[in-house]
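Here the complex is missing one protein chain, while the rest keep their positions.
Let's turn to subunit A:
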Amino acid sequence: MSYCHDPLNFKCQITNSYPHFHNLQELHHSASLATKVFIQRDYSDSTICKFQTKFPAELDSRIERSLFEETVKTLNCYYGEAEKIGGQSYLEGCLACATAYIIFLCMETRYEKILKKISMYIQEQNEKIYAPRGLLLTDPIERGMRVVSFANTWDVFLSVGTTLKELCTIYKL
């Protein structure tokens, strides 16, 4: 069984499948197996949605601090804008109250519009900045707005290669 005595050849089989995962959708699925770094919420400004900008040590070698901080600060700005209590939110609230809140069933609220903007921003950041560095940023709305998670996608491929190498060794193929 020549392929096992040359595990590198086998690994090449895996690397050839890299193109399968350059699609962000597939990366998303595979990233759930990888190690993750979670950025928790910052509650110092009461219950508004804000994430900590402290740079985690695990990302030290993977991404520049400035890029990370810019991403988290932009996300915080978006959420701050969504939860801002000002003229537009009062208008929306009063109109909703006057119509017995039926307009919530008919039209998209300001918050929902901003969430769509956030989701597009995250996708853009993933494509331009994080995917080339082997990271995947997940939208906080998928985690109940509790955390921003960075998944390390490169570990997946290494771990799969290691698994198969061990298989060959153990079963003496």
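What we mean here is this: a residue touches a chain if its C-beta (ideal position, glycine included) is under 8 Å from a C-beta of that chain, and two chains touch if they have at least 3 such contacts; residues count from 1.
Please note the rule applied: contacts and distances are computed from a predicted model.
Visitor: Considering only the chain that is not displayed, what protein name does its UniProt record carry among "Dolichyl-phosphate-mannose--protein mannosyltransferase", "Phenylalanine--tRNA ligase alpha subunit", "Aldehyde dehydrogenase" or "Palmitoyltransferase"?
Guide: Protein name of the absent chain (UniProt record): "Palmitoyltransferase".
Visitor: Pick from A:82, A:122 or A:137: which residue touches the chain that isn't shown?
Guide: A:82
Visitor: Per the definition of touch given earlier, which of A:59, A:75, A:115 or A:136 contacts the omitted chain?
Guide: Checking the options A:59, A:75, A:115 or A:136, the one contacting the hidden chain is A:115.
Visitor: Going by the touch rule given at the top, which residues of subunit A touch the chain that is not shown?
Guide: 1-3, 10, 13-14, 17, 20-21, 26, 28-30, 32-33, 35-36, 38, 41, 43-47, 82-85, 89-90, 92-94, 96-97, 100-102, 104, 109-112, 115, 141-147, 149, 155-157, 159-160, 162-164, 166-167, 170-171, 173
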